[in-house]
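Sharing a structure with you now.
Apart from one protein chain that is not included, each protein chain of the complex appears where it belongs.
Up next is chain A:
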Amino acid sequence: MIVDEAMEAANSFWPEAHCDPQKMAALAKVMRQNGGFENYGVPFCMTVEAEAMGAVVDLGGAHVEPHVTYSPLHSSGEADRLTSIDLTQGRPHCVLEAIRMLKQENDGVPTIGNVTGPVSVAGTLVDMTALLKEMRKSPETCVHLLERITHELIRYARAQIEAGADVLCISEPSGTGEILGARHFQTYALPYINQILDAVEAPVKIVHICGRLHSIYGLLDQIHCDVFSFDAMVQPEEIRPYLGSKAVMGNISTHALGTMQPEWVAALTKTALKNGVDIVSPACGLPVTAPFQNIQAMVQTVQTYKRTGS
């Protein structure tokens, strides 16, 4: 989650910062120093894993996030053609280096290592449309593909923690209840997210799932995470009863952070806190055009609320 003003302040810009650990760490740092984020988070996109496994990525520009432009597999049946994530070079290495640099700051600020969820990675390695059809027509090959990907993601996530990340955050923009429905979520998303969570020892584990969630409310408590994060269209007070002892994280509208006045962001933040959000964060990423002012308004509202209870 990086904004324009951060690139200016750190003199470190997209797309270069996606491939250069120093620039990546500098951007993460400035989001805290100038923006007020209470953590460091890397990387800034969801294409590192897929690229390392064979997808072609367009790194975008100063205002366009990296995105996959070519999927290496035609079908989930070709899973064995995937390459293993090489942790010693390319962008996975860059992310690990950036985490090491942030750790060396030794300033008590937690570093979040971000990992893309298995279904989302699968949906960029195989064309998503083909993958979704095969979830019904060819369950065995889909399972094999997801096992293969999960194995790689576990290696990558463990390396992030070893490099010094204090928090593991798995995000699923594609493996959602809204897209898959409860039955496929239970078969293809939940078990593999849990495999990663179970295999990686991290002090704090966050899972973020995009979109509307009511179709999978009943399954959320089965996710083995400490913190559950969700999108702006989900009401915290509605979802809370389904989350058991998990901390509730979210869900300040990404769009509001990008376009609205700071007073509005503050009001949204206060509402989220009143409605039971334990950890306030942007709902679903940060638009690159969001002003620092708005992030600061969000953070300051939280700090005031913690102090005064309103």
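Throughout what follows, contacts are C-beta pairs under 8 Å (C-beta built on N, C-alpha and C of every residue); 3 or more make two chains touch, one makes a residue touch a chain; residues count from 1.
By our rule, contacts and distances are computed from a predicted model.
Per its UniProt record, the hidden chain corresponds to "Corrinoid protein" from the list "Bifunctional diguanylate cyclase/phosphodiesterase", "Extracellular solute-binding protein family 1", "ABC transporter permease" or "Corrinoid protein".
For the chain left out of this panel, the touching residue among A:Lys133, A:Arg155, A:His224 or A:Lys270 is A:Lys133. Contact with the omitted chain, checked across A:Ile112, A:Val126, A:Ile193 or A:Val288, is made by A:Val288.
Here the missing chain is touched by one residue of A:Asn39, A:Ser215, A:Asn275 or A:Gln300, and it is A:Ser215.
Checked against the hidden chain, the listed residues A:Gln33, A:Thr69 or A:Gln222 yield one contact partner: A:Thr69. Mapped onto chain A, contacts with the missing chain fall at residues 58, 60, 63-65, 67-69, 128-129, 132-133, 135-137, 173-174, 178-181, 184, 210-212, 215, 231-233, 254-255, 258-259, 283-289.
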